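With one protein chain held back, the other chains of the complex are shown just where they sit.
In order of appearance the chains are A and B, and numbering begins at 1 in each one.
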């Protein structure tokens, strides 16, 4: 008999230390492995407007610093924003979230995330202060 | 007996008044509620190359104006584009669509979109003229 399509859902809470990229690939990989799903689709969703999700290079830390510098130059703190009630880092955080996005999908093959060799899953914190960020994960497959 | 995985699909038509962000969270939320699906995944897809989808802050209207100003500065109308047959606002619209994206996924939990407190779903119209934009919604779950 063919296996039946099933789904699972959880929320990862990711504590951040302020501005920066926080890799959480291992957390997601463990949850996918524990589900027993062999073939399927993982979707991640970040429940914030000043933090976002990235897939990027997980080998050289300098890559991550350059990505952050680029975002800082593209949407700097002092750019005459109309919205600044919540501090100078708030509007840049919304812009950086818009550019990098809050949802992400990764297929699952042979019971594992089908990430490339150098790909890692990152939460990007765009505010200066530490936060506890929530990422909802949905997994579907058989 | 376990509920069976099911899916639903519809197309939302969103009339725009030209350049701007148009929130359509309530339309999607009503459709998800009517489906009866408790746990699942919603995917949205914008069928255009000069309009896109955003999740961003739904409280302060100044945030939305700052996001639009940023996109206007990043991909301005007068930037010596090769492609300008369809008017000066056409190529900037394609660039802004590339940066913000046309597909988006949001998990469904307890019969509702798992959006964060301040998150809203927006269609971004990048052309000056009003348009009728189509967003295809796919919902899967049980």
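By our rule, contacts are C-beta pairs under 8 Å (C-beta built on N, C-alpha and C of every residue); 3 or more make two chains touch, one makes a residue touch a chain.
These numbers come from a predicted model, not from an experiment.
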Report task. Check the options A:29, A:79 or A:105 and report the residue that touches the missing chain. Result -> A:105
Report summary line: The one residue from B:16, B:39, B:58 or B:97 touching the chain left out of view is B:97
Query raised in the report: Among A:29, A:55 or A:79, which residue is in touch with the absent chain?
Result: A:55
Query raised in the report: In the whole complex, what residues of chain B lie against the chain that is missing from view?
Result: 4-7, 9, 43, 45, 47-49, 74-75, 81-83, 85, 91, 94-95, 97-99, 101-103, 105, 134, 136-138, 140
Query - Residues belonging to chain A that touch the chain removed from view - result: 5, 39-41, 54-57, 60, 62-63, 65-67, 69-70, 74, 99-101, 104-107, 109, 114-116, 118-119, 140-142
